[in-house]
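To start, I am sharing the structure in question, which I have written as structure tokens.
Only one protein chain is missing from this complex, and each of the others stays in its spot.
Should a chain be cited, it is by its letter among A and B, assigned in written order, with residues numbered from 1 in that chain.
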Amino acid sequence: MKGTRKTIFLGAIAALAIAGGLAWWQVALPGPLAFAGGRQVDLATYRGRSPTGVPSELASADPLTKGRYLTEAADCQACHTAKGGKPFAGGRAFKLPFGTIYTPNITPDRETGIGAWSDAEFVRAVHKGIGRDGQRLYPAFPYASYAMLTDDDVLAIRRYLASLAPVRQANLPNTFSFPFNQRWLMAIWGALFNREPVFRPVADRDAQWNRGAYLVEAAGHCGECHTPRTLMQAMNTRQKFAGGAAEGWNAYNITGDQVSGIGAWSSDDLVSYLARGHAPQRGVASGPMAEVVALSTGRLTPSDVAAIAAYLRTIPSIRSSGLPAMAGPANPVASQGPTGNPHGKRVFEQACVSCHAWSGKGAVSPFQQLTGIRAVNDRTGTNVALMVLNGGGSAHSPGPYMPAFHAAYSDAEIAAVANYVTARFGTQASNLTAASVRELREQ
Amino acid sequence: MTTINVNGQQREVKVDAETPLLWVLRDDLGLTGTKFGCGIAQCGACTVHLDGAPVRSCQLPVGEIGNKPVTTIEAIGTTPAGARIQKAWLDLDVIQCGYCQSGQIMSAAALLASNPTPDDAAIDAAMAGNICRCGTYVRIREGIKEAARHG
Partner (left out) sequence: MADPALSRRQVLRGASLGAGALVLGLTVRGVSVVAATGAAPASAAFAPDAFIRLAGDGNVTLVMPQTEMGQGIYTALAMLIAEELDVALEAVKLEEAPADDALYGNPIFKVQATGGSTSVRGYWPVMRKAGASARAMLIAAAARQWHVPAAECRTEPGEVVHQPSGRRLAYAALAAQAAREPVPADPPLKSPETFRLIGHSQRRLDTAHKVDGSLRYGIDATPEGVRFASLACAPVVGGKVVRVDDRPAKALPGVQQVIVLDDMVAVVAETSWAAMRALAAMDITWNDGPNAALGTADLWADLEKASQAEAHVALDTGAAAKLSGDGVIEAHYALPLLAHAPMEPMNCTVHLTSGKCEVWVGTQVMTMTQRAAAQEAGLSPDQVTVHNHLIGGGFGRRLEVDGVRKAVRIAKHVDGPVKVVWSREEDVARAPYRSVYGAWLKARIANGKVEAWSHRVVGPSVVARWLPPAYDGKIDSDAVDGAAETPYDMPALLVDWVRHEPRGVYTAFWRGVGPNMNVFATESFVDRVAREAGQDPLAFRRNLIGKHQRARAVLDLAAEKAGWGTPLPAGAGRGINLQYVFGTYLCTVAEVVVAEDGTVAVKRLTTAVDCGSPVNPDGIVSQIQGGMVFGLSAALYGQITLANGRTQESNFHDYRVVRIDEMPQIEVHIVPSAEAPGGIGEPGTVTVQGALNNAIYAATGIQLSRMPVDPSLLSKSAWR
């Protein structure tokens, strides 16, 4: 997913160039599957059903269908489409403190897209983060994960992209200033952190697990958002899946921890969440994750979703101190709740309670329950505020819909309601200010 | 085919489970007293009672209802709180265009049924989700208090 546009990685890289390098332990991070133990083998020598390519349901599909499936599994569309823009034509902005990066057009238009690229150039870009003319790509593009995709799968994606209608839409220049515009610095980063070869399955694990691993680590690039970053902005695999960030949203802990991770989730919960964006009593995929479900996991076959769930359930537990056990339902009586935040209560009673209910549990539909939801039990309040700002879904399509309140409510009001919601429905009240909401607005 | 209990009657409706109750009431069952105002749970015009609790029918998929009884404006007068609210509404001439008032009355009746003597804060908490473009709020507040007095 569009995970890696990390806040300060380029700054760190500049520091590296100046300082001449960092201690080896900072770069000698475990491989993505190291946690599993066992013996990793080359794909060619792996004995089970191949974990790469398309699932067995699609074994006899035509090449374009296969290519589209893999394109969806790799979730290319979300990042390569501007908000409200043409699919795959690029232009989506990722705002970083030192400038804005725009994703490129990957439709087959020869001038503005990738129509003129050779296959080899395409594979090199996806695997190594090197552009057509040899320039280094910023790791906002998750090539550290995509490096694990097989050549065949990358070329299948390539074929599918080539079948799209070309869209003439020039790429927008990034707005980075020195030293962050020094792309050669990326070569150093790539050399240090893009060392993972093509996916190597674990011989001692079954085919479903290895399929899940391929989908999660290579195609789905889940760790790009859900794994915290090191100082060097590499995925800190020692804290694998213990929670990261995506476009200002907190991407929560998806380790097996019972309290702060997804250890308490059943396989059905995980499958439901990945396939439909909602697991009853667990939560609703919001923000960037809602897009992941809409454009990627929600389009995968049941066997692949099951494989992802099976794999995720083997991730070692890590407890996140900021994510305590979740609170139970709130009191259904309006006045029996947090006091001292009348503005937050006012906004809640105007705009929120109609769906979410004063208890958080008696909501109109299960999608709207606030009880037991991670975001409201996150004391930063970040995801609650972003949800209020940006909403989710669409008014006239079935399924959950939440309007975006950014236009009508002030920063102070949105901070107040987020603090009220975390106080009423979560374990600990957040303490957002108008200024912090202003920052989130700019994401 | 889904069966729902509306105003004490079992009604069979041939719609898919995702259809919001609002449109089932209005277009399939001919109960046009429940109004469409926004479709996104922001105005309250579509308020009905589900098992006595006020809900926005524009956001309630008919498949979520199960066997919980639905009460609409057409039958709210048969409940003691509903009848008192209706009477207070007429006595105080709360209503102007009236389009929001089905929803206002449903929200107010639910409030009164659960809290016979609501104070201003309770009225705000129960009624702030109901918009009135004609601006009848002053009288809505008075109407609820009037109905409470005669409880």
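In this section, a residue touches a chain if its C-beta (ideal position, glycine included) is under 8 Å from a C-beta of that chain, and two chains touch if they have at least 3 such contacts.
It should be emphasised that the depicted structure is a prediction, and the values quoted were computed from it without experimental measurement.
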The one residue from A:Gly113, A:Gly277, A:Pro403 or A:Gly426 touching the chain left out of view is A:Pro403
Chain not shown: contacting residue from B:Gln59, B:Asn115 or B:Thr136 | B:Thr136
Chain not shown: contacting residue from B:Val6, B:Ile65 or B:Cys100 = B:Cys100
For chain B, residues touching the missing partner are 15-16, 19-20, 22-23, 26-28, 30-40, 42-43, 45, 72-74, 76-77, 86, 89-90, 93, 95-102, 105, 123-125, 127-141
Missing-partner contacts on chain A, residue numbers | 346, 349-351, 391, 394-398, 403-410, 412, 434
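Convention: only the chains that are shown with their structure count from here on.
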Chain A and chain B, separation of their C-alpha mean positions in angstrom | 41
What residues on chain A touch chain B, complex-wise?
-> 334-335, 345-346, 349-351, 353-355, 358, 362, 364-366, 368, 395-396, 398-399, 401, 403
Quick one: in the complex, what on chain B touches chain A?
-> 18, 39-42, 44, 53, 55-56, 59-61, 64, 121-122, 124-126, 128-129
